[in-house]
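Following: one structure in structure tokens, then a few remarks.
For this view, one protein chain was removed and the others were kept in their places.
Labels run A, B, C, D, E, F, G, H, I, J and K following the written order; every chain starts at residue 1.
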């Protein structure tokens, strides 16, 4: 069985600053326990509002990585 | 009837600068007449093009707020 | 804050005659209380049947307008 | 212009008890300011979790009503 | 990196009794291994039929939780 | 041709009481003419409102059954 | 079991003339064998092109009717 | 009323061998009772797993045919 | 390689008069440069509003044609 | 402007034999006029039926390629 | 709590040969660490193109399994 297999996990990154920063937060966090992260896809852009301004962006993402034996 | 009820309105914010700025414009405008804005969700990212560059981002959003008696 | 902001409302127009006529009914009705209607988008085309014929078209629409202070 | 026109608003009802109760909360609240509510459609069933149990159901709904002059 | 990150897992809860009970089963089961469960979203309501009656509700859900280091 | 084939029909069950009861009504009705009902999937949850309360739940469903020769 | 149950069938009506005429064709045809047709919902608007003009509109529809014992 | 009308039914074909074989099973089965089958569209590809291998493909399909008087 | 291949392009036709007329405009325009147009599918029905009436229908469509060597 | 840009075209490949063969037909045909094809994504699996068997698979696809100056 | 609970993971299987082979690769890989795999559902069929031919199929899938204590 030499065909590559990938696994996809769903994360939500947050940031008070920007959509890109929220994406980066989730990817950096995922990188702590998952090796070989390869791509992401944004599934949702939401956020919290406080006193009439964006308090925090919440960006839903799917993140794909090579399915090595160590990760479940 | 003590269960909270929220209302959701649909807005389109615009900005020549960025997606985040377009989101902020809509939320600030909504805050002038609606109290207790709580969250938003982006439903669409579009824009106008002029002379081969982005002239204006148009970001469709749903914005949720506590359904007080004063707002319809 | 000079960036334009638009609001979108959802309506259902009806007509015994045609889809276009149902769209027109909703837009004319909305124009009685909302100024600056700018565009519409059809979201659903349904209808009632009576005695084996279309009795009434029901056309769901989103209608967008400039978000002036007077409208909520 | 004798064709009926309906308006649709989006609400989120909540309840600690059941989905039906969350639906009922939103409809009762809407009935305080909107006359002639006619139908609803569930768009989303979510909820908050606390200590491993459902704390509160949050049911997103579209609610349709006859578009009278008094309501916007 | 102080921005919160959440993880979302997909579960299917089942119950012979009700949709709410199926949701509760999945959340209670998830709580055995995942801490800090925060919200759920129903993605699908299905069921098995036996002898012309509902035998079992099967409710698909996404469940979100704070992405701590211990969980993958 | 020994591979199993299933057929799927679309029904709407109704009930003044609950979503589960509306599902049950449709399945019981379908069982009068279709044998071997096996599963259902909810496609839509709607309802009628009367005097500010839910009058009737209307639950759209797909129902699958073994495609025997007798059923069309 | 006094709760109403409805059945939904999927049809495609065609017409060289208009979308409304294609809808009408399907409903009239369905009325030959199904009693109590009550509503329709358009699911798709397609058509065939011949020599650079629309040759025929093909309108996909779901049609709902009271689920009497005689119809399957 | 000379405009053609088509009917669409939803089937699930199964096969232990391939997606194409599952499609073929459903079409051959449908052909036993429905004349003038004309086209199909795959709506879902699922399957059962047994001992770590695909046991059976389950392919959901819509199948269209000329709506003759004999078929309902 | 004798299997037919088709190409699909996306167009938006407009008309002040009707949805059908907007469809026809796009097909006639496409026919000036593309041979062998075969079918279309409506993807979106929108429009501009002026002074409370529909000013122009905008109908989004996919148009399919035989993929000859001359067309790209 | 050194950032890569890709273009995506929509094709329908056909084959009497298999889904994979229909995909291959479209890609080979596209390769005659487009250089640097890089990926595809299946958007639809349909087919024609003749005498109760699949006559031809029709597989809708999006095909992406590097946006060189020569291609439009 | 005797109600069964299932977990669903998202995988992408690949194969140079066929869609079925890509599905099989993902299921076999998942079976190395997850017991009681029960069903799969295809969510996406994509692929890489090299020199005008399909180089590799990439099939996105959801895979469901009994949620035992050992798996997370």
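We adopt the following convention: contacts are C-beta pairs under 8 Å (C-beta built on N, C-alpha and C of every residue); 3 or more make two chains touch, one makes a residue touch a chain.
In this text the structure is predicted, and so the values were computed from the model without any measurement.
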For this session: Could you tell me which of the visible chains the hidden chain touches?
Result: A, B, I, J
Exercise. At which residues does chain I meet the chain that is not included here?
Worked result: 9-16, 21-22, 25-26, 28-30, 32-34, 60, 71-72
Seminar exercise, completed: For chain A, residues touching the missing partner are 19-20, 23-24, 27-28, 31, 37-42, 63
For this session: Could you list which residues of chain J touch the chain missing from the display?
Result: 1, 3-10, 62, 64, 67, 69, 72
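Please note the rule applied: only the chains that are shown with their structure count from here on.
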For this session: Go through the assembly and pull out the chains touching chain B as well as chain J.
Result: none
Seminar exercise, completed: Residue numbers at the chain G-chain I contact, same meaning over half shared and different meaning under half, come out as different
For this session: Overlay chain D and chain G by their C-alpha atoms and let me know the rotation angle in degrees, rounded to the nearest 5.
Result: 180
Problem set entry | Chain whose Cα centroid lies at the greatest distance from that of chain J | D
Exercise. For G-I, which listed pair, H-J, B-D or F-G, repeats its interface with over half of the contact pairs the same?
Worked result: H-J
Exercise. What whole-number Å value describes the gap between the mean CA coordinates of chain D and chain H?
Worked result: 38
Seminar exercise, completed: Note: chain K sits from chain F at a C-alpha centroid distance in Å of 30
For this session: Could you put a whole-Å number on the gap between the CA centroids of chain A and chain E?
Result: 20
Problem set entry | Multi-chain contact sites of chain K, meaning residues that touch two or more partners | 9-10, 19, 28, 72
Seminar exercise, completed: Here the pairs of chains that touch are A-B, A-E, A-K, B-C, B-D, C-D, C-G, C-I, D-E, D-F, E-F, E-K, F-G, F-H, G-H, G-I, H-J, H-K, I-J, J-K
